[in-house]
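Notes to accompany the following structure.
All protein chains but one are shown at their positions in the complex.
Here is subunit A:
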Amino acid sequence: MQAVSGGYNYKKITDYTTYNPVTHNSKNMSGNMNLTLKVWRQKNSQAAGKFVTYKAEGISPDMSFLEMLDVVNESLTLKGDEPIHFDHDCREGICGMCSLYINGRPHGPKKAITTCQLHMRSFSDGETITIEPWRSAAFPVVKDLATDRSAFDRIQQAGGYISVNTGGVPDANEIPIPKVIADEAFNSATCIGCGACVAACKNASAMLFVSAKVSQLGMLPQGQPERYSRVQSMVAQMDAEGFGNCTNTGACEAECPKEITLTNISRMNNDYFSAKLFREEHAHDQNGD
């Protein structure tokens, strides 16, 4: 059969025992990598977990880290084993769903990217890669590498919103906002809530996340009505979820895929202390007392 120029020439799968989805259609295998994976496997939130070693063979350096795991999972499935569970969704670095603590760093060795944006060319052939879930009491492991990050959702629900009246559509740019403020608010708003800050922090503190959410709304005119009640509610929820306390080490800022800065935390503290200590009108927003 003649291959059509520029098109694909799929080979028929004849033997599933030797089938490798990566190398099967590959013409040039010379650049591919063989890796050893040490993966945290845990049946459920109650079970004790352990590391299990897998071979990932014939991995293309152009694959993303998640595609590499897909390949491993495909072979595990074909062997009848339980595939490795991990969180993922958009695979383009904007949803905040993927996680993974790879070789001792959240989202792997590269700066300012998520795991789905990490490519296998960032590793070398023959390397052993250790993959762990986020470690935090507030993010319990659901299965293997997937953790329950709904604590972040509950913090958001506690105050990460603005009130908008119904009625006609307001004119665009009706509310003047200085560009520097708009830029700062937008920088804070780029937080995707992946939880890398919690994973990186030695105290498993969520303050970078919470402060980004507080800042993004608190800096803009639309966020002013709830500004001081919001920060109190979100911090109270953060504390209730069992996160640790910030010690300003800056590990979160260094590992954040969206490069949210530590300044957000100071901004949150400022609003919080203003609300709690200096603003009588917002003093009784909490707990109905």
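To be clear about the criterion, a contact is a pair of C-beta atoms (placed from the backbone, for glycine too) under 8 Å apart; a residue touches a chain by one contact, two chains touch by 3 or more; residues count from 1.
Please note the rule applied: contacts and distances are computed from a predicted model.
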- Message: Looking at what's absent rather than what's present, what does UniProt name the missing chain, "Thioesterase", "Succinate dehydrogenase cytochrome b subunit", "Urea ABC transporter permease subunit UrtC" or "Orphan protein secreted protein"?
- Response: "Succinate dehydrogenase cytochrome b subunit"
- Using the touch definition up top, pick the residue from A:L69, A:I84, A:C246 or A:I260 that touches the left-out chain. A:C246
- Query: Of A:G104, A:G126 or A:P178, which one is in contact with the hidden chain?
  - Reply: A:G104
- Missing-chain contacts on subunit A, rising order, are 38, 40, 51, 101, 103-105, 109, 130, 132, 135-138, 200, 202-205, 207, 235-236, 238-239, 242-251, 254, 262-263, 265-273, 276-277, 283-284, 286-287, 289
